[in-house]
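Yeah, one chain of the complex is gone here, protein chain that is, but the others are all in their spots.
What follows is chain A.
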């Protein structure tokens, strides 16, 4: 099953490679991984999207907790949570495409953030599924370039991951 694991770790050189190295050394899947400092600059927050059986997920959580730089780990799938991902898509915007791209963008509540002679760059946020649906909705030939951040997640209500 797909799981989103959030963790807080010391914002130190090499901390990211310890996590990435753990996943490759033990053969765990990584669908996506995002990391950035938090409001406390000594801490980084990482979101890992992974998948595996319950036993594997249990081991992943335990092994992450074992890393000396990792302060806290939370499996977001243990409760209610929200996930968002940001995508930037550069599309062809010539002739009839130009209107259609604008329309698609509006339907998905995206924003055109760069306009050039033959292209639009669209910014879109949402769940992975929504971003997938947008890509599928576009004419494949119109897509020039996509870049996705991978999912970030946060617990609903009073589910808080903090030191």
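The rule we apply is simple: a contact is a pair of C-beta atoms (placed from the backbone, for glycine too) under 8 Å apart; a residue touches a chain by one contact, two chains touch by 3 or more; residues count from 1.
Criterion: contacts and distances are computed from a predicted model.
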{"item": "Name under which UniProt lists the unshown chain, selected from \"ABC transporter\", \"FdrA family protein\", \"Carbon-monoxide dehydrogenase\" or \"Acetolactate synthase\"", "value": "\"Acetolactate synthase\""}
{"item": "Residue in contact with the excluded chain [from A:68, A:116 or A:141]", "value": "A:68"}
{"item": "Residue of A:55, A:136 or A:158 touching the missing chain in the full complex", "value": "A:55"}
{"item": "Option touching the unshown chain, where A:25, A:116, A:141 or A:160 are the choices", "value": "A:25"}
{"item": "Absent chain, residues of chain A that touch it", "value": "9-10, 13-14, 17-18, 21, 25, 55, 58-59, 62-63, 65-66, 68-71, 163"}
